[in-house]
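Here the complex is missing one protein chain, while the rest keep their positions.
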Amino acid sequence: MNDILDLNSYIIGHVLFGDIVPYLTPFSLALVITIVVFTIFLALSKPELRSVTRFGEDVVRTTTVGKKEAKFRRFMTILCGVALIGVVTTGDIFNFTLFVSLVGITNVGIFAVVKDTHVLDAAFQYGLVMMICSLPLFGGVALILAKTGTLSLGVLAGIPGNPVLNVGRMLLLVGAVGEGALAPFFATKVEMIRAKGAPYINMMHLSSLMVFTRLIEILFIVG
Amino acid sequence: MIYPAAGSMLYMLLELITAFLFGGLLLGLHRKIIARIQGRPGPPIVQHLIHTFKFYIKELTIPETSSMPLYVAIVLALSAVWVLAFLVGPVLLGPFSIIIMCYAVHKVSEHGIGLASGSPYTKMGSTRAVLSATAEMPLIVAPALVFFKTHTLVLSDIINYQILHGSLFMDLPLAAIATFILLLSKTPFNPFGIVWGKDIVSGYKTEHFGVIRGVMMFGEILGFFVLLWCFLTIFFGGIFNTPLTIMLTMIGVTIILGFICALTPMIAPYHSVMIQWIFALLALINVLFI
Amino acid sequence: MALNDTVVPALVPQIFINFYPIAIVVAIVVAVIGFTGLVLEKNDFQKILIVQIPILAMYMIVSAVGTDLAEALILPGMVVSLAELLAVSEILISREITRREKEGEPLRVLNFEYEPINMEVLKTAIPVTCIVSVIYGVILTGFTGGAVAGAGILIYLFAGRTKGFSNEFWEEMAGISGVAWVFWLLGFLIYFIAPQYWLVALFMSGGGIIIKVALKLGLLGILGREEYNR
Partner (left out) sequence: MKIQKQTKNRILAVLTTLPILIGIILNTPLVISVAILTFFVPPSTYYLGLVLMALPKSKKEEDEREKITFTGY
């Protein structure tokens, strides 16, 4: 596990579970604690009253999320937090991709019940990007598997880099960036966060940045 | 006189307070320089610290529209994140990846602070926070280059590498510039500060007064200190590796930042994002001559 | 080709290794076709359908690896893409409803009525097809065998005339599938606890999984019948 050590100084503990070894480093511990704390607070918070002004009126109106809608979105928020914990603790790239896709699905779920055509339109576009990006995501992992014969990060950390692995890594980067609505594919995200319900929207931002942080580590470990 | 042992809690707490005071003075100096360049006398250097303490005795109002307890918790999260980054970075010289995480969570907190109050101005600020999350791009490029060069991301090992092989700035100048842009985008009054631009009142901070603003400023001062320290340590770790040299260089870099902030206007949101991207791509070019 | 010097186990025949680059190239071609379609298509509903083509390419890339690990990957990959498909189509429906409510356009309630297709083959060949696939599934054993046998039962329940067994009988079968699942788990437990009885464990888990999968697919048929053909 040399690359993992280079990145994290030491490993707190790992669970020997066949080929797949979930491990805990100071980095992943910090991530897990962050996610847990955020998920708890986001789930406890009540949605804000969004104040809206219109031209030609001297009134400030407030709107908020309906009770039923809030219930569903809170559930999706918690689910997203659970998926994120999976993303940051897993010691196996394929599980990583699955959890990243799960994060994408729950993100879409958070916005699925918003009664706003703009938001739903953006969410739909994001869903399309997410589905397309499952090709590079799983494809990259399959390339890495074909090249090295393993998916365990602990084993991959010891395998030196080569061109095929680099292609796999690049595909993995593109895929995860698309699933998490990160930098180049984030145009829809800016549109989506127009929706009401601060705690739930914030979860989406948290999820994409956590996926991003973990992705950096995985890209360094592979190859 | 008995000094607390390095690594004990008292030591860390004292370091934290020192960093907070020093960072506050740096930001005060930053304001002073901007004022002098613009031909104003400007506030005294301690003004930023006084400002922070002043907020502690001011009335705290929480808007009725806000989403509790997120409104308070997210500000606490912002400062907690920088406390963690400070402890892992300058104090313990631990893994750099945790500091990357802290930066990412800082972005999330900015976004959450804006959303939680329910005001349209803060909402606009938080929307821009998502937009300017592209500033994360130098964040992936710079550590990647450092990792490929030194084969480690633990800060103490990076410093040792630089003491042996010379500063990384010589090898990775473009990555250093990209990180400098990242640092610039976190200083007050910077050209990329679309998140708290005055065109949207105060951006995501519009609705935060009183104690909670004080806690927020505490976090921001620590954040500025940590980012400045990381920039100096990662790229100039071979030259500046004693507390005194680092403090002196921090003052120097703050003066440079002050000049940049005073002389450049605020850039429009999309241009700001575009310029940050260009610098990130420039850093990628650095891969060719590692 | 550079792809050939992979660290594959020595057991994989050369022919599969030679197929790998071809499979990748085909997958890339499929993906390009899919992406072109996505770019050209303007209708949102059609886009969802076309997006399945790149996903197909994804299945191809994963299954081209051809080891047991790849087989273990393809199933979760399918489940995930199916879930994505469901989520996105849910969004599309929700968007259309919101838009029409806002514009005052009346919502047309589509009424799907179950109409059995009138073909002679569906009346006569069903029992034999079912029996053949069940027997073949039993010979295959394991997960694949269960799927084949289950498909046979599914055909019988969906298309065959509702004679013979009552609903209660199939509910009992569902119970048996639960018991078979327990056998499967017990078999695995024996592998870990007492590896010397591996043959018993193999039979327990192999037999358990075929019964379980076959009857679970059959359950799908019951659902279909209860919904439409009560």
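Labels for the chains are A, B and C, by order of writing; each one numbers its residues from 1.
By definition in this document, contacts are C-beta pairs under 8 Å (C-beta built on N, C-alpha and C of every residue); 3 or more make two chains touch, one makes a residue touch a chain.
In this text the structure is predicted, and so the values were computed from the model without any measurement.
Peer 1: Which residue among B:L49, B:L84 or B:L168 touches the omitted chain?
Peer 2: Of the candidates B:L49, B:L84 or B:L168, B:L84 is in touch with the missing chain.
Peer 1: Touch as defined at the start, partner being the missing chain; which of B:L13, B:I163 or B:M274 qualifies?
Peer 2: Of these options, the touching residue for the absent chain is B:L13.
Peer 1: Just the residue numbers, please: which parts of chain B touch the chain that's not shown?
Peer 2: Touching the chain left out of view, chain B contributes residues 7-10, 12-13, 16, 55-61, 63-66, 72, 75-77, 79-80, 83-84, 87-88, 92, 118-119, 210-212, 214-215, 218-219.
To be clear about the criterion, only the chains that are shown with their structure count from here on.
Peer 1: Once you draw an edge for every pair of touching chains, what topology comes out, line, ring, star, complete or other?
Peer 2: It is a line, because the chains touch in a row without closing up.
Peer 1: Which chain has its Cα centroid closest to the overall Cα centroid?
Peer 2: The chain sitting closest to the overall C-alpha centre is A.
Peer 1: If I average the CA coordinates per chain, which chain comes out farthest from chain C?
Peer 2: B
Peer 1: Taking each chain's centre as its mean C-alpha position, how far apart are chain A and chain B in Å?
Peer 2: Each chain reduced to its C-alpha mean, chain A and chain B end up 24 Å apart.
Peer 1: Measuring from the mean C-alpha position of chain A to the mean C-alpha position of chain C, what distance in angstrom results?
Peer 2: 27
Peer 1: Using mean C-alpha positions as chain centres, tell me how far chain B is from chain C in Å, no decimals.
Peer 2: 51
Peer 1: Can you tell me which positions in chain C touch chain A when the two form their complex?
Peer 2: That would be residues 2-3, 6-9, 20, 27, 31, 35, 38, 44, 47-48, 51, 54-55, 57-58, 61-62, 64-65, 67, 69-70, 73, 76-77, 80-81, 83-85, 87-88, 90-92, 94-95, 98-99, 102 of chain C.
Peer 1: Applying the document's contact rule, which stretches of chain A touch chain C when the two form their complex?
Peer 2: Contacts found on chain A: 94, 98, 101-102, 104-105, 108-109, 111-113, 115-117, 120-121, 123-124, 127-128, 130-132, 134-135, 138-139, 141-143, 145-149, 151, 163-164.
Peer 1: Can you tell me which positions in chain B touch chain A when the two form their complex?
Peer 2: Chain B residues touching chain A: 64-70, 73-74, 77, 81, 84, 88, 94-95, 97-98, 100-101, 104-105, 107-108, 111-112, 115-120, 123, 126-127, 130-131, 133-134, 136-137, 140, 143-144, 147, 151-154, 157.
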